[in-house]
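Missing here is one protein chain; the remaining ones are kept as they sit in the complex.
== chain A ==
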Amino acid sequence: MNTRGLRSQLKDSVPVTGMGPQVGAYGVQDTLRSGFSSVKNELLPSHALELSEKNFQLNQDKMNFSTLRNIQGLHAPLKLQMEYRAARQIQRLPFLQSSHLALDTLKGNDESISFEDILNDPAQSEMMGEPHIMVEYKLGMM
């Protein structure tokens, strides 16, 4: 799957945006984790892999859908994306842990293990999201 022509799909990959102000828990610059706030810090990623990892799943999906469209026609990715959208709606409110079982089964994540499952398990994260802000963001009120 990773060996499909990357060149032809490059125009579909996710555009790179800046890192933005790194705000910590109290709304102030998180100096310990992301360093002093400067223009360079906001534009450059802290590690060579940070950008590619952040967008890895998105890029993979885009590449797969566009190859599928080229092989089987527009209906194939349309149907798949419709199913993904339906499965994505089966979850709890954003600050609670949802299992994403239907979405994982559709994507095939239930048959593979990678670093997303081992490291930094969101179910065991030390900080909880701010419930009001997260729900407002999800409903598009922010």
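Operating definition for what follows: a contact is a pair of C-beta atoms (placed from the backbone, for glycine too) under 8 Å apart; a residue touches a chain by one contact, two chains touch by 3 or more; residues count from 1.
Note that in this section contacts and distances are computed from a predicted model.
The subunit not displayed here is recorded in UniProt as "Proteasome subunit beta", chosen from "Glutamyl-tRNA(Gln) amidotransferase subunit B, mitochondrial", "Proteasome subunit beta", "Dynein light chain Tctex-type 1" or "Myotubularin-related protein 9". The omitted chain makes contact with chain A at the following residues, 1-2, 20-23, 27, 32-35, 41, 45-50, 52-53, 56, 94-95, 111-122, 125, 129-130, 133-134, 137-138, 142.
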